[in-house]
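A quick write-up on the structure given underneath.
A single protein chain has been omitted; all remaining protein chains appear in their positions.
Which chain is which? They are A and B, in the order written, and residues in each are numbered from 1.
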Amino acid sequence: MTQLALVIDLNVCVGCHACVISCKEWNTSGNAGSLSDLHPYGKDPTGTFFNRVQTFEVGEFPKTETVHFPKSCLHCEDPPCVPVCPTGASYKREEDGIVLVDYDKCIGCKYCSWSCPYGARELDEKQKVMKKCTLCVDRIYDEALPESERKPACVMSCPPAARLFGDIHDPESDVSIAIREAGGYQLMPEWGTQPANHYLPRRKTRMTIHQDELVRADNPLNKEHYAEPEFDDPSLDDVTSW
Amino acid sequence: MQDNTITPDDHIEVKNTTCYMCACRCGIRVTLKNGEVRYIQGNPEHPLNKGVLCAKGASGIMKQYSPARLTKPLLRKKEADRGDSNFEEISWDEAFSILETRLTKIRETDPKKFCLFTGRDQMQALTGLFAKQFGTPNYAAHGGFCSVNMAAGMIYTIGGSFWEFGGPDLDRSKLFIMIGTAEDHHSNPMKIALSKFKRSGGRFISINPVRTGYSAIADDWVPIRPGTDGALMLALINEIIRLGLYDREFLINYTNSAELVNIDQASNTEGLFVRSNETFEEGCYDPQNKLWWDRHTNTEVPTRTPGADPYLLGEFETSNSIPVKPAFQLLVDRVKEFTPAWAAEITGIPEETIKQLAHEMGITARDQKIELPIPWTDTWGKEHDSVTGNPVSFHAMRGIAAHSNGFHTIRALSILMTLLGTIDRPGGFRHKAPFPRPIPPCAKTPKGPEGVQPNTPLAGMPLGWPAEPNDLFIDEENNPVRIDKAFSWEFPLSVHGLMHNVITNAWRGDPYKIDTLLIFMANMAWNSSMNTSEIRKMLNDKDENGEYKIPFIAVCDAFQSETTAFADLVLPDTTYLERHDVMSMLDRPISEFDGPVDSVRIPVLPPTGECKPFQEVLIELGGRLKLPKFVDEAGNPKYRNYPDFITNYETEPGSGIGFLAGWRGKGGEKFMRGEPNPQQWEMYEKNNCVFHYELPRSYQYMRNFNQGYLEWARHHRLTRYAEPITIHVYSEILQKFRLAAQGKLPGKQPPNHLRARVETFFDPLPFYHVPLETELTDTHKYPLNAITQRPMAMYHSWDSQNAWLRQIHTHNYLHVNPKTARASEINDGDWIWVESMHGKVRCMCRYSEAVEPGTVWTWNAIGKAGGAWNLDKNANESQKGFLLNHLIAEELPRTGNGPHLSNSDPVTGQAGWYDVKVQIYKAGDDEPEETWPQFDGPKQSIPGVKPRKRKWLSYFAGKGENK
Partner (left out) sequence: MHPAFSVILLTTLIGMGQGLFLALYTEQVYSSLQVLDASRDGQFYGIGSAIAVVLLIAGLLASFFHLGHPERAWRSAAMWRTSWLSREVILLPGFIFFVFLYGVTHLFGLDTTIMNIGAVAVTLSLVLGMIATALGFLLFVATGMIYACIRFLQEWHTPLTVINYLLLGTASGFTFATAYAAYYAPELVSFYAGWAIVLTSTALITRLSSLIRNKRLKPRSTLQSAIGVRHSGISQQAQGSMGGSFNTREFFHGKSDLFFKSIKYIFLVMVFLIPIILLAISFYQPSKMLLLSTITVQYIGLMAERWFFFAQANHPQNIYYQTIS
């Protein structure tokens, strides 16, 4: 069985929001569209987005880490948002594990959003239906696109390539390898929702300096210390005979 | 599943062009559905962004269809005040004839009364050409308030610089130190490179008072007190020299470290290099006629004498009895007292950390050497089997540039990079064509007012690179010729001008009154001015006769900005999706480390309304004003339009050099140089809008002294000289200005009131001084440094009209370390006052542990004036957002009757944005919960600007709603 997912590498995410906006622009004119915005030029502008980037600070100055944290629907393997939906509008696809909403069936009761611990669903306040990340299902299978572009919009755009996309059930996929090798983890594991999306933690490269690297044999200063004496400069030979 | 919103009736087109949501210039692929933008994606075949796209780039749709767009030429109504945005619509014909009449008269009488200043544009080659042809010296772009310290500090030292001209080779680097950079021009490429670097195990250290953005993913964050990096750099140099961690071979062969400097205090040539008698042709290069002290023969020898091994340290006396020291010894003398312990006091960085930094740099550079099997030949004819490198790299930007001590800080940084031997070598700093250039580059301004003559092009460039005091652009009385006082004794090396002083100077009539100010793509009534509230008053100020002090202001902008409100004449520009543009080798191209790259924009959409590209405006005006380069012998316009101009313009008839380097020659068979090619645009279009020439591998490194490269560059006319570009660890150029100030150098002499200033700041070796403004501040009253940063998802003031981006940053906070805030009894989220000695603003406080406690910061230019950008009156930008610029003065506090001095670096005129000191305190409970100051928006709608409507925006391409 396939389970498609995003793996987000917090080690290189710089919090640039590229994924946020490319998601919006792809989806607003696609199958999920339009994604409406309320008060677009007024007070407290607010709109429907499938993906948001948040920022957290960890620790006290000066030992502070700033963590940029993108979050979209995690396509849980056991998605609590699905069984609660009274209409069946929310469903998880057998074939690839993508959790989707059928906008034609959704009655906008919001119940599924209550049942998502991650706050990953957003009601489109204009269309009054529930929306969420589709894993760009209308891109990844689109044969009109070149193979290399059959990826989610956010993955394509992410400048530091912090977003990986693939099948986490295939142990040889890039995402599985990344999860395995870089310590990929799930959000709020306490709920047993088994999010398909994983996050890769910060990793540090440090340098240890050994004393002998500082006291060097090849110290170029050694070349500066002594001026070569002239042949005729006085020496012990001139004053003693032993 | 596929995108089933597309029906067979829909018309889909895909076009390539270049993004201009910021200065980075990524390649984009625009999909149109029924003539509306469906999707913008990064062009995977583009060398710069390789398919990725940032948030700004991805929100181009909302810029294109923004309700803040100007769509008609506008004239201020007679009865209306500037700032009221009370306009009537006029035709382009009227607009042109207003400009033509006015400018013809100015050009016939005194061309310098016309000033053309441009902001974050990418067409300085054309705007500069226009100004020069017009005959006015009063032209500059954003460089002076942006990062000229970076350009000047590095170019006067290594012949190239960060910014668009060079960068860190993160592919091969092992240790990367980023200093004072939040986002920068190399936006996407930097992100791509940083991630690859980190993933391949590179170590990334960020030196910054704040930890956000790039710094967030640094392995180590070194918080520093703003304005003190100079001290840090000097201490690093000190420690690296103390432990012998520098690259001696590099210093000897490629820098002036071993060259002997006259140290005879009595001499008029004190501080200059002692030269051999060998004579050299005058030219724009550094003659190789200096001396070394050879350790084998213990005598002076001409540099590079075969077999000689010069001392870097010591004190000697030449055969002519001149006491001399190698330049390196002078550097060592200089940094002796600048120990890590000394710097720790100033920077707030623990001594141990400073030492650790120096050790990591030195050891990585020396013990992880790179050797690439690439043979190359140096300019002295020596053949090398391989290219070697030391994998320590740096990047720095405005965090060190935008301080009034930035020039010397950046000199120190360049010297640090040089000591580590990392200039244009693998894993270190790498140049990008057309750099490296001679030190200094050859372009010069006229040397006096005689260069400005009626009906005549300027006798020189409006901006240039002074090599000695005689290059200054001043009159007999030492008065500046330029309105911004660039290239005067106040700011001798102000190579990018001082745009931030133009309005104040013009308003005051100091050094003279002007007539017409044409502003292109700069929001000078808002975020690119310091002292914004006062500047807005000056723009609207009248003299005793009721005439405006700045008689005529024309603004070319694409949006209803704060500045358009103050225009007499508004010229509506197209967006980047609607026009041709070139990112030219004559300006700042998008070159890669491996060779020159230039690129173009090709319209994917027709202009909106009456919008006209500013390029077309200039070409048309050039024809009407009969500027020589724009008309034929008969005086008729030479070019049909801008694309025609780009294709056919040559710098000189038959030069074969034009704006674009690719596909030149009749059939596109030549590059860099060649006859105009009528098919050039098409060829760019077919090639992703990019021309990329990859240099032979042996030309890709050590380009300051790479014979193959320099000859290639000379052959292709990137430069006139193929002489080596020796790195100026010691700057003789600066010393010449100092000698003039000491009265030791014949020729131009600073006026007495500036002698001490020039003598102090034109030090041939870097030193640390407290920023000028800080020096004049009561730091007990105003203890905190206030700085700004660029958010990654916003470009200056452009994007508040962008419905998607403004949801991410719709207002801003002042970020304060909780310790600092609590000391003033300020809670997270409180309304507070931030006050400098120049003014105050009210805003909201946000606690942050990611900021050094002596610093407060905010996102730049998020706050907006009420009603600007066609936002609702109660929009967050104006009600909760604020602009720090109200607190920053464009001039230093005046001492007595002294001159008005710009708040700028005394060497380069770089605006000292980040020198301001502030205090913070809680706003009263009775005060309104809105930011202060507040500005009224337009009372009436602006012709051609869509009315603010729409509670909802539900963009769906292809429905014909936005055509």
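Going forward, contacts are C-beta pairs under 8 Å (C-beta built on N, C-alpha and C of every residue); 3 or more make two chains touch, one makes a residue touch a chain.
Being a predicted model, the structure only gives us computed values, none of them experimental.
From the set B:Gln807, B:Thr820 or B:Thr855, the residue in touch with the chain omitted from the display is B:Gln807, counting the whole complex. For chain A, the list of residues touching the undisplayed chain reads 17, 20, 39, 43-46, 48-49, 52-60, 65-67, 69, 71, 80, 82-89, 105-111, 113-119, 121-123, 125, 127-129, 185-191, 199, 201.
Interface with the hidden chain, as seen from chain B, comprises residues 807-813, 815, 846-850, 876.
We take it that only the chains that are shown with their structure count from here on.
One inter-chain figure worth recording: chain A and chain B are separated by 31 Å, centre to centre, where each centre is the mean of the chain's CA atoms.
For chain A in complex with chain B, the touching residues are 11-18, 20-22, 24-26, 28-31, 33-47, 49, 55, 57, 59-62, 64-68, 126, 137-139, 141-144, 148-149, 153, 156-162, 202-207, 209, 213-214, 216, 218-224, 227-228, 230.
Those residues of chain B whose C-beta lies close enough to touch chain A in the complex are 1-5, 33, 38-42, 44, 49, 51-59, 61, 67-68, 175, 187-188, 191-192, 194-195, 198-199, 201-204, 211-217, 219, 221, 223, 241, 243-246, 248, 295-296, 298, 309, 311-314, 356, 359-360, 363-364, 366-367, 792-793, 801, 803-808, 810, 817, 819, 848-853, 870-872, 874-876, 879, 948, 950-958.
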